[in-house]
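I'd like to ask some things about the structure below.
Complex shown without one protein chain; remaining protein chains in place.
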Amino acid sequence: MDVLYFAWVRERIGTPKDKVDTEAATVRDLVEELRAREPRYEAAFADLSALRVAVDQELADFDAPLAGVREVAFFPPMTGG
Amino acid sequence: MDVLYFAWVRERIGTPKDKVDTEAATVRDLVEELRAREPRYEAAFADLSALRVAVDQELADFDAPLAGVREVAFFPPMTGG
Amino acid sequence: MDIRVQEVPFDLGEEARAFAARQSGMGAVVTFTGIVRDVAEGLEVMEIEHYPGMTERALTRIAEEARARWGLGDVLVVHRFGRLRADELIMMVATAARHRADAFQAAEFLMDYLKSRAPFWKKEHGRDGASWVAARDEDEDALDRW
Partner (left out) sequence: MDIRVQEVPFDLGEEARAFAARQSGMGAVVTFTGIVRDVAEGLEVMEIEHYPGMTERALTRIAEEARARWGLGDVLVVHRFGRLRADELIMMVATAARHRADAFQAAEFLMDYLKSRAPFWKKEHGRDGASWVAARDEDEDALDRW
């Protein structure tokens, strides 16, 4: 599964993308796995209320299931326009 | 005093402008004088609720006083834009 | 502030580009453009009559009020008169503000007032004759929100 990071999430983690091999059932489970990796992940995911998530390029919530999913992205609230 | 007519008021009366010598105290008095002139004026002023009036190029009502006024205009509700 | 009442066509592209380019510190520009619709399906000419002198005064007053009320950077109003055909541009307004809500509201306010308070009258000439466009109750009612 591709895991993408944007804006300050990308900066904090230090990469725009990870290839992740996971059995995580939901986004929240995936977050816990990532958090356990290294302090920079722990820092990026410290406050989930400051983050948004997209699953296969659709906005989703942290309870979204990951079965069959190819791409998950984490980012701060959007500021377009 | 110049009295101007626009849109169907102008068409009904058959002229865009009259020079009027009047002692009328208000717009309503002026309307009564004009109405008495000829059937085409009577036709144009038959229904005052369908008319709007401007006094010296400012929207006004039919009770507006005419002392010192140089220009009065009659027309239907406006349809700009 | 730029208010123009004219018989000749205007170029929406040029007006919009120049308007946006001359703003400073404004984050939002809104334009509205009115186009002659072939409502009667057979419209040959849309004739627009106005009241020279009063028209400019009314538009200037409306634009000044919008500018004060929403702290606009700038306002543009262009309105044509004379004989127009279907798909020709009748008029446009443009507003510039720091934030988008103000630019939108000011443009809607300008349009609502311009529809019912600026001395223009439209006459549609179609295949089956000509008739003056009647004012719509909705346009009068639209003023209540301001």
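Each chain gets a letter, A, B and C, in the order it is written, and its residues are counted from 1.
The working rule: contacts are C-beta pairs under 8 Å (C-beta built on N, C-alpha and C of every residue); 3 or more make two chains touch, one makes a residue touch a chain.
Treat the numbers as computed from the prediction; the structure is a model and nothing was measured.
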- Task: Using the whole complex, pick out the displayed chains that touch the missing one.
- Result: A, C
- Query: For chain A, which residues touch the unseen chain?
  - Reply: 4, 6-8, 54, 57-59, 73, 75-81
- Message: Could you pull out which residues of chain C are in touch with the chain that's been left out?
- Response: 11-14, 16-18, 20, 23-38, 87, 89, 98, 100-101, 103-104, 107-108, 111, 142
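Keep this in mind: only the chains that are shown with their structure count from here on.
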- Could you list which residues of chain C touch at least two other chains? none
